[in-house]
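I'd like to ask you about the structure that follows.
All protein chains but one are shown in place.
Moving on to chain A:
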């Protein structure tokens, strides 16, 4: 079947069932590359939304004046990407969540970057191990990572004090003590939840709770599910128990849905939550919107008390059929190079300074860049709470793990998140739900391996 027919068919599925949604290719212009410094180059999934993006793109444009760069702005859209691939008109580069790479690599829609890494002398050892694992399938590198978002434990010390507790009393290693701690911190009266004690942040953070309990939910090569491990079941049971004790999932979620983490009326400022693991970006929001809040940031820990974090991030991939892979490779190299990150961090720090806001760091996924940024650009704010928090996040970066690349990553994620949701909704017990999820995930992984 020709590519045109396949593209037509793709449209057909939607015609039958959904009204049309657009697709964007990489542009009709042939790359005309051949040398890294010329031709057209197109990207998808990336936006020039802030100085971190614009500074780095400007650096590339400055050094590669002969490359006609077209950035189709917007978040990565699977439908848009697949339509472009099916029509034989993919962009050269795609910027996507690292967890998607395994699936697309397995199906051959993105290129191995072995030659790119070699020719451009990209030192993969510079990237954090968790990021490297997410862009590597069967030992082959398929993407160059960007950013490393980690999860840390945020505490509202004002609420802890009200409960007669201090930050040291919150010990996530002691799972047996969590229900009592949760009961002291939460406020439930008349069946109404007005303050969350501990938010386990499940389904999203179940892999981190499972890891804290000593279990990986999927094998390191991303091909075997491990959802029926008693340690995973125990992690889910613990998380669900914390939520059920706060009025049940319905009330818990509806209360949490009212939170505005990006404004002055955030749940920290409004004393709506006492302890919660969350991505490190909230520190920026807190520094901007609630600089006087009594915020304490601690590392998430395993049951032995050792720091642990779940890492995620984006990556650049070169598509199969890219018309200008040489320029794409040069672009990726420059976007993720230490000097480029350093320039971007300086731009961010200046922008923050101009807005009278603190610069709380930049987590690039590149360890050399991170170190230089903290050695040369980062300046403590003088607010001990935020300065300590930045150091905690630095430690969490070094203790982070990531869900490995998997050929059926999307289906694996669906299987276990559906399981957690069934438990939260009261439809199934943890063991029963994870047993079904294991069967669904295994079927998907086996099919992908065929």
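The working rule: a residue touches a chain if its C-beta (ideal position, glycine included) is under 8 Å from a C-beta of that chain, and two chains touch if they have at least 3 such contacts; residues count from 1.
The rule we apply is simple: contacts and distances are computed from a predicted model.
This figure omits one chain of the complex; the name its UniProt record holds, of "Carbohydrate ABC transporter membrane protein 1, CUT1 family", "NADH-quinone oxidoreductase subunit K", "ATP synthase subunit a" or "Phosphate transport system permease protein", is "Carbohydrate ABC transporter membrane protein 1, CUT1 family".
Only one of A:117, A:187 or A:410 touches the absent chain when the whole complex is considered: A:410. Among A:82, A:245 or A:357, only A:82 touches the chain that is left out of the view. Residue A:427 is the one among A:114, A:391 or A:427 that touches the chain missing from this view.
Within the set A:140, A:171, A:219 or A:254, the residue that contacts the chain not displayed is A:254. In the full complex, chain A touches the omitted chain through residues 1, 5-6, 8-13, 15-18, 78-79, 82, 85-86, 103-104, 107-109, 191-193, 203-204, 248-251, 253-255, 257-258, 320, 408, 410-411, 414, 417-418, 421-422, 424-427, 444.
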